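The complex appears here minus one protein chain, its other protein chains still in place.
Chain naming follows the written order as A and B, and within any one chain the residues start at number 1.
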């Protein structure tokens, strides 16, 4: 038994594994066989599907739906209203009108790497990997992989540059060993 | 009285009509004079407004808002976070600052036909008809009608091709009686 907080209106499965000091807020649902690390914040109305894996120090904002097949590494920020998916071509029925069973569709996994930020109200199409400390702008529709430190936005989301671990957009430089610099941290990067 | 399941946190109006074997999950609200068919799944946080008509075998994913004036036929898949609307030019007040009453706006109806799929996090502007087994890509803003088996995506959503009843995108062929084929089902179509 770990020491986490869950608001009285939250529905947390006793079969979910929740780390120390994690806070689960109002109207959240956490389903069976999911795991959430320590020091996470799971905000109002979030839905964590069965089998989802979430690391430590993750912040998930209001109303986010995290579906089975999604893995979220340590230190990821998931903005409000972000929507994950796990089915590329969803259908409720077959052509003859029969209800499709769970066995008739193929789950497509998604990976969000350490320190990445997913902007508010973006949607992540299943099958993508979002790199370390990447940043997805608000309102994006992410249909392709995003590289480490990549900055993407738009519908569909396109690469618009690179960001520092601190979040600031990097400036281009022309040095032998580096081609980007953060004017805030003075940290240099090579992409 | 029919035999459906509603989670203890769901708020289902006794004046709603719910079909056999339908499942209504956590934090759902179903309002008066709406009707939901049999074998449906109404997922976490969905809102079904008064007077909404929903057929059989319909799957509505998390947080969807279905407003008065929307009709959803049998076998439709509504992805997570999808938002319907029923007012083209919403205002809360008149120019003089008076609160507008319900009688001062015009409800615009929307129709989603049998077997269609609405991708995650898309918004359906009222007044449109979405055709049978059409597919709306995730994150779309649908402002116009979609034909039967039409595949649309983007903001605004545009026709990008056609899909099979099974969900697969169709290939073009050049036959006398058909111009599209599903390489999965071998079913041919003429559009």
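What we mean here is this: a contact is a pair of C-beta atoms (placed from the backbone, for glycine too) under 8 Å apart; a residue touches a chain by one contact, two chains touch by 3 or more.
Since the model is a prediction, treat every value here as computed from it, not as a measurement.
The chain not shown here is touched by just one of A:81, A:113 or A:180, and that residue is A:81. Checked against the full complex, the candidates B:85, B:129, B:160 or B:179 give a single residue touching the omitted chain, namely B:85.
Residues of subunit B in contact with the chain left out of this view: 11, 27, 29, 45, 47, 63, 65, 67, 81, 83-85, 88-95, 97, 99, 121, 123, 125, 141, 155-156.
Within the entire complex, the positions of subunit A that touch the omitted partner chain are 9, 26-27, 39, 44-45, 57-59, 61-63, 74-77, 79-81, 114-115, 117, 119-121, 133, 135, 138-139, 154-155, 163, 165-168, 187.
Basically, only the chains that are shown with their structure count from here on.
Computed centre separation for the pair subunit A/subunit B is 25 angstrom, with centres defined by C-alpha atoms.
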